[in-house]
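This report concerns only the one structure given below.
Every protein chain except one is present and positioned as in the full complex.
Moving on, here comes chain A:
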């Protein structure tokens, strides 16, 4: 009985840990104690080993490592004392799961303990076996457990039955051993054993159709057991709030559901009893409601009489109005299960379901959302969408994505008119633009493009929406596209379906420029805006060079429109293929802003295939047979290099503006360290006008990461020779760097 003098009893250890004021203090106490425990394990004091392990398990619960106690568990399990076994088996459950090597070593001890004849010990062994027994262990010990099913002690029998369930889950072939005893076990009076038996039979039936067939013969017996429970008077033993053993009732009802499914005869046998339970169960307490719900689910799942089904759904409808939120939750869950098979019955409760959308309880509103979306059909789509839009405006963020995509899907399937469809999609984008799926943009552009009579309407609505808010990216992208395509319709005349809106060309261009320059705009969005500007510059000024910028013909959706659902995913895939750039805002693809002409929907249809070479794209596109010879592309210029940081300039002289030069400054970093706080400033001679746009970032990541770009706009009205000075400041390898230099060797094409 040598306990180390400074080693604590469990309660004292707990006390000491609680008194620790900081995490560090607690850790200290625990480390000190663990050292004692380790020593004690080494010195092998068998009498107090169980106390040491108990302390270790406590420390383990608090989150500290305890693996050095694994072998001690084995020793304690092998001890003849119950006290030792108790802690040892618990330790095995907590520390010795299947993946530990030492796990198999407890098999022998378990085997011994199972045949020991002391029910408390047998109970311990069965408990650990059912919690962590590996497949191998289950195979080894199956016959032992089978024997225990016939033991005189009900306590042991009930544990053995549940252990059998675990064994079958691990090793399905063991079903053969555990099926035969079930018939006998069903005659049990002990509720615990009966509960386990029902669980076992359920497991067997779920795994094998042969077992299912076999146990259908026992339906009358099961009905009898349930009837006895239901009609028994109040008995203190197993009743919860006046309901006799609701746990057992629920288990039996679940088993009856499995047995009666798709089987006329069995369904008929249980019909009367189910009706009896459905009408007589006391619903004032939770226990009764648990039984009632299970009954309803069983009625709906088997071949029950029509009248009974109606009764069942009505019960659920009543529960939807119950003041207890738990009941409403389970009602919603149950209705969701039935919405496929009994759609019209569930539809009757649609108004109540929609009410539940307004629940402050997130769990409830989530269920209500799922169910509402499942209830949308062609006749209620307008009303339902209205409700769902309202929900979208106020629901918690984690539900917004589901709600948005649900509305869009429903709109896709049931839209009564194209205009309604466009309006609905627009509203979703305005409310929850950041949460919609990637294909929403492509879908909407497709939709608008295909509705010629609505072009004017669409562009006006989108323009107004954009003018109000340029932060919702998908909306901005669609709006930019639409303005680019139908800008002429926007500027001329009025549209009868919207309020009169007089829009000047400058306003439109200003808006698009705002989008281009906004820090909220993703690179893809800027691409849309830039493309729109280019389209407008040709369309509004009648420049005939750009046949490429003519109105885009509608991209054909694959196959017939007949089977919408089957085609839907294919369509979105096709559209995604046709429009890779907008859906993937990766700046690396958009290094040179001029690449963007490869972008949005429809361009893939146009010959010639677009060649995204930096700096050359625009020029090549204009290289069409009917166009006058284009100016040769201006070569790039490398202007700066220091320790892996490189600065490149690329030049563009947009046609139609002979005094304008666009320079893109690209900073790349091939070194091992990031360049941070990167600022590039430029200076030009007095006769020039210089405008610096916001850079894409101020960090140039190392190892060839995403380069930083910045656009310079230089107006040279006097066509004077260009001179350019650059000033760079940045931090690199922990040093701040400043460089000022004049750019030499500027190509003459930049200013002539």
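Operating definition for what follows: contacts are C-beta pairs under 8 Å (C-beta built on N, C-alpha and C of every residue); 3 or more make two chains touch, one makes a residue touch a chain; residues count from 1.
Note that contacts and distances are computed from a predicted model.
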Determine which name in "AP complex subunit sigma", "Lipoyl amidotransferase LIPT1, mitochondrial", "Vang-like protein" or "F-actin-capping protein subunit alpha" the UniProt entry assigns to the undisplayed chain of the complex. "AP complex subunit sigma"
Per the whole complex, from A:86, A:261, A:413 or A:642 the residue touching the absent chain is A:86
Can you work out which residue in A:165, A:357 or A:684 touches the chain that's missing from view? A:165
Residues on chain A facing the left-out chain by the touch rule are 1, 9-12, 14-15, 18-19, 47, 54, 57-58, 61-63, 81-83, 86-87, 90, 97-99, 120, 123, 126-127, 130-132, 155, 158-159, 162-163, 165-166, 191-192, 195-196, 199, 237-238, 240, 245-247, 250, 254, 286-287, 289-290, 293-294, 325-330, 333, 360-364, 366, 398
